[in-house]
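One chain of protein is taken out of this complex; the other chains stay put.
Now for chain A:
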Amino acid sequence: MLSFLRRSYLNFSFMNPQYCCLSRNFSAALPPLLPVQLPSRMETHLWYVVPDEVKSAPLLSKYMELLPQSERDHVLGFRGDQLQKSALLARTLVRTTIARYQVDGHLDPRSLRFKRNIHGKPEVEWETKDGFCPPPLQFNISHTSSLVACGVTINSLIGIDVEEKRRRTKNNILAFAKRYFTAHEVEHLNAIPDSELQQQEFIKLWTLKEAYVKALGKGFSSSPFNTFTIRASSGIAVETLDSPQNLTNNWQFALLELMGSHYVAICLERQETGGAGKTLPIKLTARKTIPFVEDELVSGTNAVVTIGGSVTQF
C-alpha cells in the first residue's frame, strides 16, 4: 500500500524526481522531529518553511504520507505544482510543529486530528485519554507560494498573516482602500507620496488586518475590514469603529520583515500587562525549518527584523 502511494505521489509533477535528491535515504522511517519546549505564557513561537528550499521528491512524498486522505485530497485539489506544494507544506508544518511540543514521549504528526470551532477556526482535537491533559496550544497558519508560516502560543489567541513585500494589487491602492478600509487608513495611505512606499504600507496594513481577524477567530463577516482601524504610528493598535475612544487593548501586534522578502503580521491576545496598563513586549522565538531535515533558530538574526510593535527576540 505504502509503495503504491509513493509511486503515485512521484507522478505528481510538483514532486518531479529530477529535482536533486538529498543524500539521506527517505525510504527508511523519518528521523524524529526535534522536540521543543512549549512556549511560556509570554512567548510566541514562529515556525516557517521556504517552499523553494524543499526539493526532495521522496521527502515531499513522506510529508504527504503524514496527512489523512481528506487532507491529501485537499492538497491535490489545488491547481498546479506550486500551489499543491505550498498547501502540502502548510499541512505538514502545522502537524509537525504541534507534534514537537509533546511533553511526554513522541507524538506522531499523523495522529493529530483537527476540527473547526463554532466560527470555523481550525483547532486541534485532542484525544481525551485518561489522565491526558491537552496543552492549551493556540496556533495559526498562513501561507503564500513562497512562504509557509505557523505561529504558536500557550493560551493566547493568535492570528498570523504573511505576504510578499513586493506583492502588487491589480487595483489602484487608494480605490481599494476606499472600498475596504476605514477612512483613517485611507488618509494614512494617501499621505504617502512615494508609490513604492505606499504599496508597502498597504501590504503591511493588509497583513495586520488579516492577522487581527484571524486572531479573533470569529469569521471575517463578524469583523469586516472597514469596521476597525489599525493605527501604526507609535506601536501598533487596533481601534474598532463602534468604540472609537477605546483603543482595543486586548490585542497586541508585531510586524516583522522576514528574509528581507516577506512581511509577517502577528496578532496576539494580550495576556498580562506590566502593571499600570503598560504593555509588555512580545517575546518571539523564530525558527526556519524543513521538517525532519533541519531546524534553524533565526530570531535575533537579520533574517527576522522587527518593523512594528514591541518585540523582543530570543
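Couple of notes before you dig in:
Just so we're on the same page, a residue touches a chain if its C-beta (ideal position, glycine included) is under 8 Å from a C-beta of that chain, and two chains touch if they have at least 3 such contacts; residues count from 1.
Just so it is clear, contacts and distances are computed from a predicted model.
You can't see one chain of this complex, but its UniProt record names it "Acyl carrier protein", from the set "Roadblock/LAMTOR2 domain-containing protein", "COMM domain-containing protein 1", "Calaxin" or "Acyl carrier protein".
Checked against the full complex, the candidates A:S40, A:N171, A:N190 or A:N250 give a single residue touching the omitted chain, namely A:N171.
The chain not shown here is touched by just one of A:T128, A:S221, A:S234 or A:N302, and that residue is A:S221. Among A:G80, A:P134 or A:G300, the one in contact with the hidden chain is A:G80. In the full complex, chain A touches the hidden chain at residues 68-71, 73-74, 76-80, 83, 87, 90-91, 114-116, 118-122, 140-141, 144-145, 163, 167, 169-171, 176, 179-180, 206, 210, 214, 217-221, 224.
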